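Below is one structure, written out as structure tokens, with a few remarks after it.
A protein chain is absent from this complex, but the other protein chains hold their places.
Every chain is named by a letter (A, B and C) in the order it is written, and numbering of its residues begins at 1.
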Amino acid sequence: MKLQTSIAAAAAITAALTGSLLPTSASAQAKEQFFPVLSYRTGAYAPNGTPFANGYVDYLKLINARDGGINGVKITYEECETGYATDRGVECYERLKGKGPTGAAVFHTLSTGITFALTDKSFTDKIPIITAGYGRADSVDGQVFKWNFPLGGTYWGAADMLIQHIGKKEGGLDKLKGKKIALVYHDSPYGKEPIALLQERAKMHGYELSLLPVTHPGVEQKATWLQVRQSRPDYLFLWGWGVMNGTALKEAVAVGYPREKMYGVWWAGAEPDVRPAGDGAKGYNALTFMAPAGQGKVHADVMKFVHDKGQGTGPKAEVGEVLYNRGLVAAMMSVEGVKRAQLKYGKKPLKGEEVQWGLENLALDQKALAALGFAGFADPISTSCVDHEGGSRAKIHTWDGNKWVVGNDVYEADQQVIKPMIRASAAKYAQEKKVTPRDCAKELASAK
Amino acid sequence: MAARKNGPVIALGVVLAAGLAAPLLTGSAPGFYLEVLIGGLMAGVLYSLVALGFVLIFKASGVFNFAQGAMVLFAALALARLAEWLPGWIGIPAGFPALALAFVLATGIMIVLAWVVERVVLRPLVAQDPVALLMATLGVTFFLDGFGQTIWGSDVYKIDLGISKEPTMILQSMFEGGILVSKEDLVATVIATLLVLMLALFFQKTATGRALRAVADDHQAAQSIGIPLNRIWVIVWAVAGFVALVAGMVWGSKLGVQFSLAQLALKALPVVILGGFTSIPGAIIGGLVIGVGEKMAEVFLGPPLVKMWDLAGGGIENWFAYVLALLFLMVRPEGLFGEKHIDRV
Amino acid sequence: MRQRNIGDVILDVRNISLAFGGVKALQSISFDVREHEVRAIIGPNGAGKSSMLNCINGVYHPQEGEIVYKGEVRRDMDTHHAAESGIARTFQNLALFKGMSVLDNIMTGRNLKMKTGILAQALHFGPARAEELREREFCEHVIDFLEIQPYRKTPVGRLPYGLQKRVDLGRALAAQPQVLLLDEPMAGMNVEEKQDMCRFVLDINDEFGTTIVLIEHDMGVVMDISDRVVVLDYGKKIGDGTPDEVRNDPEVIRAYLGAGH
Partner (left out) sequence: MFYRENGQFKASYVEDQQILGIRQDRWFIFGLIAFALFAVPYLASDYMFRAVLIPFLIVSLAAIGLNLLVGYCGQISLGHAAFMGIGAYAAYNLVVRFPQLNFILVLVLAGLIAALVGILFGLPSLQIKGLYLGVATLAAQFFIDWVFARVKWFTNYSPSGSVSTAPIEMFGFKFDTPTERYLLVLVVVIVFALMAKNLVRGHIGRSWMAMRDMDVAAEVIGIRPMYAKLSAFAVSAFYAGVAGAMWGFVHLGSWEPAAFSVNFSLNLLFMIIIGGMGSILGSFIGAAFIVLLPITLNQILPVLGGLVGMNFGTALASHMEFMIFGALIIFFLIVEPLGIARLWAIGKEKLRLWPFPH
């Protein structure tokens, strides 16, 4: 008995050791660009993580199936399950960054916590990190954060737009004076990011901001909503993720807080968030940046080249859903980054360092997007050494009980407010981490 | 012994009572105060449901079953998914009939689970020290979490008991704005009460129930009744499984069935500490105390704390229950209703 | 009867009463113990013998009475003070440290004598190292004395009962006690083992001059080795004196006949 077990144990351990050695053996085929995929299909955030990952992977498959890769460079990819946990994310990053002939092209962390951890490593590893619509707001400053690309929006931008929206409803930002705004947020770096800006704005417009954190995973919110019922804020911003959103809406119903006055960030504005609440979610609003729900040319292609060939990653039904589309757009950004870089470095597998240049010189206008089949699903993006965000615009959409209805007004983050904050925060980071900022002017000059 | 210990207990009680009364005295709207109280009680009912499972198993087998939470998740998943699939399989009308059948099947599944646990885990570990058994149930927890999601899926699933989610107002006449009560919570309370009554009957009236009580007292006695110990364990784990199913149903219908259900079970620990490991009424009262206590603390104690020390938000309910339990342990280790045990040389 | 210089009273127990809830375990028991003597406490089961020892070294705290030890009068003992001032004991139902080796069990007996701090021990150098060696040497003497050299490194759990009893004794001896309380040292032993144990007890008494208070059922043994005997019955003292006196005490005889002897 004992002997058997010792053998079993030994076997298990050796297996473990060999296993952990696997990733060191990188495949050495030429003409392949490796895309790492950090995803979470399990745990409390699986309902949101899964459709995003499916969209991301489907697009990569599409590029191979339809265009035969990026200018002939085949795409390879590998998924790694982070479970939204930072330490797991770091392990995945370390595992995947070296794969493929040229190493990982670009990472989407899909978690603000993981973003924070990887940002530190990016300086030595020289692999860009795209955090499309999440991540750390101050990483817009490309002079300090050379490797971060919060493309298309940050949480400071998001919060800013929400304030603008309700300001508009009230008939002018000055009308916000004395109004009560509550922020119900996921108690993590993700949820805490917007606070800085909301407080800044509060100083400007004199509204009263109350902070209501919800602990991971966010299924226990009774007390939070009792407080909401007590203070009856004029507006409520929801900064949740995963099950937290659905629960929040249910509790809102339970305490009779009007959904019309609830505004979610773009990560609290997808189908999985409203469905659990059923009819209760009717009237609930959320930001939606470049990719609302719906079908377009790219979806048709996905159907034609991926799903109809039985290559679909997820169920057909989810193609066109909000988070799925976000996945598509995210993948598109990675691919376009590589494309752009290929113009400079040639049509071959590229290093992360080279992709960084591509991402820093993205110029996707409406025409280009339309050509890619993303007309109406993505906003123009043009990045630069100084600005790694490349434009931050969004709309508000409202859940009518069975679909998202997108409003007409387009909002744009007010850089007057945000830029100084970004500079300050980035400077603090640079000083803390002893990073010497780049001099963009000089780099441009030398490039010419 | 007892005499020396009652002093602090009373003191603690007084402090809690004072804390309970404080908001009213400091002039919060009585209507809202009542709402918080009710809200706390409702949350407490849910805690009690899980705590019940703990107590049942601890009473009969002396095992501190960490897996109770995982069992709740597993049962809820089974119920939700079966209710979803059955119509497709055997063409039984969706909605209540499917749900009812699913409930029966899920019960069966929990019984099988109990049997497996007894066979695979408990029997080999019989007469190990309690900590080892606790670890074993931790193992069971992990296994169930993985297994459950593998066969039932890891998305959010609905259990629709067909209760409207819209709140109702009562006592409008007495308080302005009235007092808001959620029908769901009321139903949950009713179900919990029924369950407790069922258990009470089971333990008082049936032979098996009496046998279980005997085991709780001492194992030889149980032997003499003529029911083999390990069958008793299967039974008690099955009962606990059933309790988990009910808890899962109530919770699932409220919050949606999802992985994170398992986490709420941690809340049941302070409950059983408070109520005493071996007392069913203790589990219920403990649950209510914790529920009310933490909601009160969060709503009325949180904001002032945040102001005082400029904290980044409240959220003291995360630890309140545990610290309360800890204080209680220091003054009365055996809990409110638990039997006290003095170890001799 | 061996001739030794019995000193004057070292331990004096005065009308000790102890009760658990309603149960009266001891009712105003008084007796004294002289230096260097072998004092036996006998009585049928449940007579309160072990409770008596537990009071003497502070495991139990009697409700009434006082304990005079080395001239110091105390309401009751506490275990640490007892150990520090030279009272050691063995246990009726072996209370060895199951997870530790014979050597370590005996070394724990020296813990009181070992003073070096955590850091010094962690680094295991200088004073800590020297101390460890010094005490180890002492314990080796105990081990030789009890003739258990071969089992030094064996986990006590694996030893036969008789040997475990010796280790238990060794642990107590390692503390170099002035008063040694033995709780049924020969319970459950066969004749040879009992003879060995008797020899050890007497040797300890002779060589180290240790005062010994022992509880024993085996009348033969008690009468052979003890200088004076206390007889307890249902928590009351019914006899006290030399073996011969006790042997002929009618009360004692009745108690024992009553107890079915």
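Here is the rule we use: a contact is a pair of C-beta atoms (placed from the backbone, for glycine too) under 8 Å apart; a residue touches a chain by one contact, two chains touch by 3 or more.
Computed from a prediction, not measured in an experiment: that's the story for all the values here.
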Check: shown chains touched by the absent chain are A, B, C
The one residue from B:P23, B:G256, B:G293 or B:G315 touching the chain left out of view is B:G315
Filtering C:N57, C:Q178 or C:T211 for touch with the omitted chain leaves C:N57
Full-complex touch with the removed chain, picking from C:A83, C:V102, C:I212 or C:V229, is C:A83
Per the touch rule stated above, subunit C touches the missing chain via residues 57, 59, 79-80, 82-84, 88-89, 91, 95-100, 104, 107-112, 114, 116, 118, 121-124, 128, 132-133, 135-137, 140, 171-172, 175
Note that subunit B touches the absent chain at residues 64, 120-121, 124-125, 128, 130-132, 134-136, 138-147, 149-150, 154, 266, 269-270, 273, 309-316, 318-319, 322-323, 325-326, 329-330, 333, 345
For subunit A, residues touching the missing partner are 1-3, 5-6, 9, 12-13, 15-17, 19-24, 39, 41-42, 46, 50, 79-81, 83, 85-87, 90-91, 94-95, 98, 112-113, 116-117, 119-121, 124, 136, 187-189, 192-193, 195-196, 213, 216, 425, 429, 432-434
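Just so we're on the same page, only the chains that are shown with their structure count from here on.
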Busiest interface, counting C-beta pairs, is A-B
Taking the mean of all protein C-alpha atoms as the centre, the chain whose own C-alpha mean lies closest is B
Between the Cα centroids of subunit A and subunit B the separation in whole angstrom comes to 37
Distance in whole angstrom between the CA centres of subunit B and subunit C is 50
Between the Cα centroids of subunit A and subunit C the separation in whole angstrom comes to 73
So, in the complex, the side of subunit B touching subunit A is made of residues 32, 35-36, 39-40, 42-43, 149, 154-156, 158, 165-167, 180, 182, 184-185, 254-256, 258-261, 263-264, 267, 294-295, 298-299, 302-303, 306, 312-315, 317-318
The subunit A residues in contact with subunit B across the complex are 41-44, 46-47, 50, 187, 192, 195, 211-215, 217-220, 222-224, 226-227, 229-230, 243, 246-247, 250, 253-256, 272, 275-280
